[in-house]
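The complex appears here without one of its protein chains, the remainder shown in place.
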Amino acid sequence: MNFRFRLFFDKAFKIAVTILSTSVIVPLILILFHIVSKGVSSINLHFLIRDQNLSESGGSGILNSIVGTFLLITIASVFSVPLGIIAGLFLVEVKSKFVEFVRILVDVLHGIPSIVIGIVTYLLIVKPFGGFSAISGGIALGLMMFPLVVKSAEESLRLVPYSLREASFALGANYVKTIFRVVLPTCIKGIIVGTLIGISRIAGETAPLLFTAFGNPYFNISPFKPVNALPLVIFNYAMSPYEEWHRIAWGASLVLVGIIFLLNMTTKIAGKKWEVQF
Amino acid sequence: MRQDSLFNLALYFGGFVAAMIMVIMFGILFKGSVLSIKNFGIHFFFGEEWNPPMEKFGLLPFVVGTILTSILALSLSLPFAISLAVFLGIYCSRGIVSNILRHLSDLLAGIPSVVYGFWGLFFLVPIVRNLEIKLGIMPFGVGIFTASIILAIMIIPYMSSMIVELIKMVPRELVEAGYSLGATSFDVVRKIVFPYIKSGVISGIILAFGRAFGETMAVTMVIGNVNSVPKSIFSPANTMASIIANEFPEASSGLYLSSIVYIGLWLFVITFIVNLLGNLIIRKFRAGENEF
Partner (left out) sequence: MVIIKKQEVKMMRKRFLSLIIVVIIFGFLPLKAEIELVGAGATFPYPLYSKMFAEYYKQYGVKVNYQAIGSGGGIRQLMARTVDFGASDAYVDDKGIKKFPAPIVHIPIVAGAVVIIYNLPIDSHLKLSPEVLADIFLGRIRKWNDEKIRKLNPDIELPNKDIVVIHRSDGSGTTFIFSDYLCKVSSEWQKKVGRGKVLNWPVGLGAKGNPGVAGLVRQIPGAIGYVELIYAKSNDIPFASVKNKKGNFIVPSLESVTLAADVPLPDDMRVSLTNTDSKYGYPIAGFTWILVYKDLANCGMSREKAKALVDLLWWMVHNGQKYATPMHYAPLSEKAQRKAEVIIKSIEFEGEALIK
């Protein structure tokens, strides 16, 4: 009796789990399907290489937004990667109570809502400097990327066995040289993977850009001027009543998801190939 | 050797900066909210009215909105997340199906919030609207219910990958011991795996709650943007994050702007505490399990 009951529950549980798990795919397939089917009609060479210009009859393009997204990502990386590596080094190399404190703070930073980061960046940078700019948007995104870079730097550094450092010391190198010539190069690829993960996280962020990057209908690669970005385009156009703008938003969504997808794939493949090996 | 001590200094500097980021953020939010704090104090939290023209500001409508959506989203997503995790961790931890599901789940996790909001606006909202028409209530389509569904879809991959990681931490010997004693998979999950990872799961739920709490874009696009305490789950509302997104660019007066920054401060403090809690629990779990 007992045995039959248990078998029954086992089978029932298995079926329930399988059904629920595969049904998770349903919204995903729906979302992807819609993005692709609606976005594909907007994507043509025109769309990708022209700027946003709503009164031209040829239709609008998203080139300036794509470029803007890349500009923001670059600025964010410039701010967060070097600092993140140093912070990662700090967490691994230094032995002190302070380290645990810092680690917790960085982990918590990861969970801070992006809109709060947007407010802080506005109050800290946009207002005092009197203008919206790509730099302020990049800093906001950099703040969000920072914990991810630190975490991956810390993990990669930890994977380097101590024997490597000892060998370097034995050969007469001092501490600094050991870090820069031996330890870091060994795990740099892990750090790069972590950076890519961070980038794929911030590529789609909108909230921090609302009050910093501001938007710009023109092509712009200057960090000191406002810039448009794919997520901003999607947000602004999605809530309009115009069919034309909706189509552009779907196209931009497809491009954005495509970029993130590519980053994810690269991360997965690179992650496997570039594991710290000895 | 001088190079070494300089380097050490640089490291400490890096750590210091990392810590200062949080301190500075808190400082700026606090400074920006001072006016509102002086005016309303802690009563801000319970104030029911958000009335910018009359300069009366209260947080309650948004707290209720945020908590309702987060809890609803968590409850909706939990069964799916756990099932997916059990499936990927125990039943099907290797093979093609497992790989496909895992990649798909990662893909879901990577879709930006604003795209979710966009999709929700065009595909979920009409469905909910039809449901509301059938139920005979106001056919808004947008509201707490819709926002919770979108949030749930966003949380599922996040939670399930966390739980899969936890499941993988269960020592193989324990699981096999269970099987060797004649336990079914269900028994193993119920009596061995889950008790082992219980605190990890709790930490995961707390962290997912923190994530849902601060989610801005998708929610702003489908929640209806109404600044009063929601009366039912089909009511339109606003969350703490969405009110900031809506009104920050134009809060012009000192008290208005200060109140919005005050909301940001509350958001910061709440997510800080929630994330701290979640992180501490999972740290304890990891430390404890290393004893094996």
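Lettered A and B in written order, each chain numbered from 1.
Rule of thumb we're sticking to: a contact is a pair of C-beta atoms (placed from the backbone, for glycine too) under 8 Å apart; a residue touches a chain by one contact, two chains touch by 3 or more.
As the structure is a computational prediction, the values presented were derived from the model and not from experiment.
> Who touches the missing chain here, B:G65, B:P157 or B:G224?
Checking the options B:G65, B:P157 or B:G224, the one contacting the hidden chain is B:G224.
> For review purposes, identify every residue of chain A that touches the missing chain, sorted by number.
For chain A, the residues touching the absent chain are 53-56, 74, 78, 126-127, 130-132, 164, 181-182, 185-186, 214-218, 221-226, 239-242, 245, 278.
> Contacts of chain B with the missing chain: which residues?
49-54, 125-126, 129, 133, 138-142, 224-227, 236, 238, 246-247, 249-253, 257
Just so we're on the same page, only the chains that are shown with their structure count from here on.
> Counting in whole Å, what is the centre-to-centre distance of chain A and chain B, each centre being its mean C-alpha position?
17
> Name, in rising order, each residue of chain B that touches chain A in their complex.
1, 3-4, 6-8, 10-15, 17-19, 21-22, 24-25, 28-29, 32, 79-80, 83-84, 86-88, 91, 101, 103-108, 110-119, 121-123, 153, 156-157, 160, 184-187, 189, 207, 210-211, 213-217, 221, 241, 244-245, 248-249, 260-261, 264, 267-268, 271-272, 274-276, 278-280
> Provide the residue numbers of chain A that touch chain B in the complex, in ascending order.
6-7, 9-10, 13-14, 16-25, 27-28, 30-32, 34-35, 83, 86-87, 89-91, 93-94, 98-99, 101-102, 104-117, 119-120, 122-124, 143, 146, 150, 174-176, 179, 200, 203-207, 210-211, 231, 234-235, 238-239, 246, 249-250, 253, 256-257, 260-261, 264, 268
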